[in-house]
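Here is the structure we will look at, set down as structure tokens.
Note that one protein chain of the assembly has been removed; the remaining protein chains are unaltered in position.
== chain A ==
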Amino acid sequence: MKDHQCKNNSKPVNRVADDNLRVIQSILHETSDLKSRRITYQESAGMIIYLESIADTEKIQQSVIEPLNRAMDKAQPVEQVITNTELSLIEELHKGVGKLLNGSCLLTLDGMSSMYAVNVTNQLTRTPEEPSNEKVVRGSHEGFVDSLTQNLGLIRKRLENENLVIKQYVMGQTSNTKLAVVYMDDLVNKEVLAEIFRRIEGISVDMAFSPGYLEEFLENKTLSPFPQMLPTERPDRTMAHLLDGRVAVLSEGSATALILPVTFLSFFQSPDDFNSRVLSGSFFRMLRMVSFLVAMTLPAVYIAIIGFHFEILPNELILPVKASLEGIPFPPIIEAFVMVFTIELIREAGVRLPTPIGQTIGIVGGLVIGDAVVSAGFISNVMVIVIAVTAVASYTVPTYEMGSSIRILTFPLMIAASLLGFLGIVMGLIVILLHLCKLESLGTPYFSPFAPLNVSGLKDAVIRFPLWKMNSRAMDALPQNRRQHNSKGWKRK
């Protein structure tokens, strides 16, 4: 682990314990949670200094004070007495402060030109609950928590492999947030890894409170509608991506791991696909692909049809559609915008509110507004159906980020459709497709395996093949080792 960044010129540790306390107090601006306790060890007076808020007093008692008392009369050095696993000798006061902020306590003795730092961090833990925005039906129901060490532990627990490497960084000149980069050393592409390190080291921010915050500093195209890194709160998902040769970035105080580099398709994969049977897994994945297209294009297609090309409607459909549109005061584009805007309002209001009120908003917004707006004759009921289907479809995408990207993309397509009909939609889709093909996630192709085409990669694309058929790893992260071991074994003769 890298040390805290030191802004001031560091001072050496004093030989008098009281002086050390005073200096540390001044560095920390007389913060109230800085506590100290006087002790005597082998006739030299000393002091234990710790931050009450993050140090565990129980641990101080057990691993520092008690051993010291027991060894009072023996001529043993402090290193042999203290039973804590992490003990370091510190010679500069600022390093000591850094340790203090990490949750260590400092032991300073008169007559010594250095201090001991003992790790007594208070583990404030949350039990690994299932993340509420990435639920699965079958399989693991564990999720990341807000503690970095515990999260790394959750990953280690799943990958008992000597090639799993964790590199820690400290980021944020003010917040000093701990950051961990996790990867499989034998799989990860070294150039991609070097690029990630280069970028992380190059970032200079005051505060780095979550990987989502980091995302913007790491990605190439911030203004692209498509997320280029996959945030996940699921350890099993993280593990699967690590085994594809990808890299996960975790940070202290956040339950989200950032997977990079990723492809467009990763956002449509869910652990459920692999937990359920091949046929149903493939079906649900196809359903999500279809819903992606529906969510993006359905309002635009509808606007194009009723504004330009109603001759493509089947005979039986044309009269109901015409009847529902009769007497609507707005042009289709305004109608669609009003409805989409309403649904986004309901969604935004529902997210922020506590669950019981959120449901009320859903009912009031969905049922009352939807019904009243039609019977008042402001919006046609076909438009309400179209926008409702679009909204539902956009929420089937297993990652929230991609869902919101899709909803944003509907707007330019709707405008294009209202100006030029199907021609406009085609032009809009061409632009989106061009952008997808051109987009890179840390130097790897984003739209793989479609562009560039990788036939064996298609086994895990729109449909998922049986696991024992997937003998080559996904190529989009450019892993070192192409082969992956999946075979039924017993079926071979």
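The criterion applied here is as follows: contacts are C-beta pairs under 8 Å (C-beta built on N, C-alpha and C of every residue); 3 or more make two chains touch, one makes a residue touch a chain; residues count from 1.
Going forward, contacts and distances are computed from a predicted model.
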TODO: Out of "Gluconate 2-dehydrogenase", "Peptide/nickel transport system ATP-binding protein", "Ger(X)C family spore germination protein" or "SufBD protein", flag the one the UniProt entry gives for the chain missing from this complex.
DONE: "Ger(X)C family spore germination protein"
Task: Selected residue (touches chain absent from view) among A:Val64, A:Ala248 or A:Ile306 - done: A:Ile306
Open item on the list: One chain isn't shown here. Among A:Pro12, A:Gly111, A:Gly253 or A:Gly377, which residue touches it?
Closed with: A:Gly377
- [ ] Touching the absent chain in the whole complex: find that residue among A:Pro77, A:Gly327, A:Pro356 or A:Gly489.
- [x] A:Gly327
- [ ] With the missing chain put back, which residues of chain A would touch it? List them for me.
- [x] 305-308, 310-311, 313, 315, 318-319, 321-328, 331-332, 374-375, 377, 381, 418-421
